[in-house]
Structure formats: C-alpha cells, structure tokens
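Please read the structure below before turning to the comments.
Every protein chain but one is kept in place in this view of the complex.
And now, chain A:
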C-alpha cells in the first residue's frame, strides 16, 4: 500500500514538474502573440493605416464642362452638346453576342466595333460599363429605350461632345478638339479619362487650359473588387472659362461666303485702333466635326492630300510675295530717308541696271510721276529708282516696323513669319553678296519678300491708324470661377511721322477713288464709307525675254497653278480710318480684277454692320492686365 502510494506520489511530482514547464512554454508563446500584436498595431500601425486607406478609397475625377467659345457679341462658336451613348454592363448580359445582334438592328455595328467591345469587356471589370456606340440620333435612342426589356444590361447615357455651329466657316480660328494623344499626356489625370478631348488647333488649342477648367474629385469607398460602396467626400471643380473672341460671326460668315466664289483665297478684317481681328477666313476650309468623333484614315488622307490644303489657315500660314502692295513700305522708307513726296521719276516702261533691263508692268511707261502718282498708278520704275537710292536695308527697317518679316504674334497656333530681306540676311541665308538688281525686284514686292495675308492686314492697319497694333482674336475670358479678363487693349503709337503716313494714305485714296487709280472700279460709292487701298499682283512664274517680246501671255490663258496671285489691301472710311482689310486670291490674276472687288464687298459689309460701333459683350478689364 505504502509502496504504491510512494510510486503514485513520484508520478504526481513528475507530472506537476512537467505541467509547470508546459505552462511556462504556453505563457512564452502567448507573450510572443502579444508582442506580435504590439509590433503590428503600434510600431507598424501607421504603415498599415496608409495601406488600408489605399485599399478602400478610390479617387474619381469629375470632368469639368469645357468652356464655350463665343464671338464679340456672345454668339456661340463652340459649345457642348449632349451626346447619347449606348452602354453595356457585361455582368448583366446573359449572352453578349445575342444582345449585340439585337442592338445591331437599331444601331449599325461593324465587325470592328464588335471586336472592340469584346476586347474592352475582357479588359475591364464586369460591372464597368463599356461604350457600344456614341452619337446616337434621337430616333435610335428611343428605339433602344423601347426595346430595353429585351436588352438587359444595355443603357443609354448622356455624355458631352463639342459642337461648332459655324462649322467650316470658323474651323481655322476656333479649331477643334479630339482625343488626347500619347504625347500630350502631362500627368494631369484629367487627360487620362476615357473620352476626354483636348484642343488640337486654333483657339481650342491655344486656350486649352482655360477652356478645360479644373477637375473636381469625388472620394469613393470601394470594396475588394472595386465596386463603389458610397461617396465619402466631393470637391467640385471649376467649369472651363468662356473665351470671348474679337470676331463678329456675322461678318465672318459674309467674308467666308464671299471668298468661297474663288477656289482658294484668304482675307482678314482688323480694327485699326486695337488690332482686333473682326473676321479672318481662308477657303477652302474643313469641317471640324469629324475630328471630334475620330477621323478615319481615309478622311485624313483626303484632307492632307488635297492640293488646296483646306487644313491650313492661309491667312496666317500662307506665304505670298506681296507684289505692289509692298510699294507703300518703299514710299515710307523713302520719305524717312529724305526723298520727298515731290521726287519725280520718268518712266519709259523700263529701267536698265548694269546689263539687265527691269520692266514696268505698263509696256509704254507712265511718263513723269511723283510719289503719290507712282502709288496711284503702281509704277514700277519710280520704285526701282527710289529703291536704288535708299537701298534695301532702309526698306527692310520700315517693313519690320509694320509687322513684316517676322511673326506678328497673333494668338493662334501655326503663324508663319515670311521674309523681308536685307544684305546681312542674304549673306547669312543664301551665302552670297547682295546684288543691286535684287533691290529693284524686292522693292516691287517680288524676289525674296514673302508675307502672310494677315501681315498685310496688320501693315495696312498700322498705316491707317498710326498705331503699332498687334492682331489678335481673343477679346477676353469670362466665368469659370475667376474674374473677367480683358485681353484687347488700345495699342501704342507707331514710330512713323503722321505726315508721312498721310502722304501714303492720300495716295491710297487716289488708287481707289481717283478715276485713273488702279482700283477705281472697286470704289465704294456709299458716302462716308469710301475706302483707300493698294493693289498687288504677285507673279508665280518667271517671264522670259522671248515671251516679253512676243507679248506677255494673259492670265486667263495660263493653267490655274501658273496664274498670278491677286492681292489687295485697304482701309475705310478714308477720312477717319477704323477698319483695315487684306485680301489674297490665289492664282486669281491681277489684284485690281480679282482681289479689289472682294475687298470692296467686305468693306461695305463691314461698315454696314459696324462691329466696332456696336456694343460688345461686357468684359470688365482687371487692374494689372495691361501687359496684354
């Protein structure tokens, strides 16, 4: 009995010892768990809090509505229009192909479309809607809605798309928007939104950031598969700003339609006081709408390969020899160089320099002419003689003051600068010395001289108003959560004596209103609206000696591509100039026959509408905006 009890006690003691050890081990392990929790929940808590927030919060961008573009009176030129889209949520669709077949009976779907839809569905999560088709007609929308019981998972959504009420008549200035390209991604998350559009040309491009506005954000809580649970907070963005242009859309329409009688032409109408562009057109033009929707490769090729280059705004990017319109620069340079307005030159129809003969456009010659007479009759010999006296560099210096030879800084993308040659320019760019004969050729606006139609418009505006105006199409910005901003402001005085300008203005008056002027047929007979101008004809081919002897071939007998460009610059009214205009008709023949009649119609319409005299959309100028 005792032995058994002793044995029992020995067994118990060993058990107790072992149990204490096991208990100690357990305590150690529980301590490890507590330590682990301390590490995760205290030491590393911040790191995991961030990770948890990342897990659950998604930031969604609220795209702001794009700002409108309006003309000086508030007429909309670019607006947002509702765009009806068919969307499809794949998780609600039982049989995708069957659903697409049914949809295809309402909205035409090509094989490419179906392939794209299949691809997108595979890529996106199955509750994210996929766009089936955009820009539905109202009838298609109604038919989808009516058939919705048979189309589970299909819904109609309203998006925004850009609409241009004036279409091709303003596409060169307003531009267009299109999908963001890879190169344009700046890191702004707005640009990465599907379906987001940015300005690709014209005002849409130049003022893209103003028009775009700022995105709002919506913080949403999502679950593990990304489905939205609720909105946590919302920060509204700012709508894009409204861009007010200097244009008068009515006048723009008139100018465009008037130019459209020609295969290829351009024109600009400016305010001589401010440089505001009231109308500027280049025909042919293009329809901006397909760009927004996505141009097909074929449409793009057609536009690019069109010999009349509808995509280019010739008013700012077409380079033309200014022809005789350039003579007003030579006259002003001569006056500054001390050659008086009474300086007389006898024109026998040609002038010899070295062993080369330079012809006047009038075969028999003009006889003896002073400066104003030479401008009125556009006598080449008077300008040969005067240019030879003062030299090319003085002419160039004057031309530069009138905005030629370099970009004038119009607020539109794609402006070209042209060329006003000097001796140094030739040495640097061509590598040879200036020849005396070149002075004569360039003095009549041929040779190296190249200008854009807008530059000619600026030249005549500065001449007419005596102010160093800079042309621009933006009048100001409104709305979008910021104060109004007026960009158009009066220009400083031009650094040319008013007396010199008056001499040339008077001569230009004679060009149009004197019975013997080169543009007399285009005189405006409405009292008070009379205009002054200068014709120009820009030769695109070389007239050989043989042809000159046989008689110069008339423009009408040449193929269109080899005909002269017709140019005309003008301002009105004559006694108190307010409007300036330049017209270039590509291969239209002479300036007096092709361009002057168009300019007459434009100037008559401009003064009839009188956009400067009418009350524009109010824009309050802000202090500190004077640099503009």
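The definition used in the following text is that a residue touches a chain if its C-beta (ideal position, glycine included) is under 8 Å from a C-beta of that chain, and two chains touch if they have at least 3 such contacts; residues count from 1.
Here is the rule we go by: contacts and distances are computed from a predicted model.
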*Looking at UniProt, which of "Peptidoglycan glycosyltransferase MrdB", "V/A-type H+-transporting ATPase subunit K", "Cytochrome ubiquinol oxidase subunit I" or "Osmoprotectant ABC transporter inner membrane protein YehW" names the chain that isn't shown?*
"Peptidoglycan glycosyltransferase MrdB"
_Among A:19, A:59 or A:424, which one touches the chain that has been omitted from the display?_
A:19
*Give the residue, chosen from A:49, A:234, A:493 or A:608, that touches the chain omitted from the document.*
A:49
*Touching the hidden chain in the full complex, which residues of chain A are there? Just list them.*
4, 7-8, 10-12, 14-16, 18-19, 21-23, 26-27, 29-30, 32-34, 36-38, 40-42, 44-45, 47-49, 51-53, 55-56, 221-225, 229
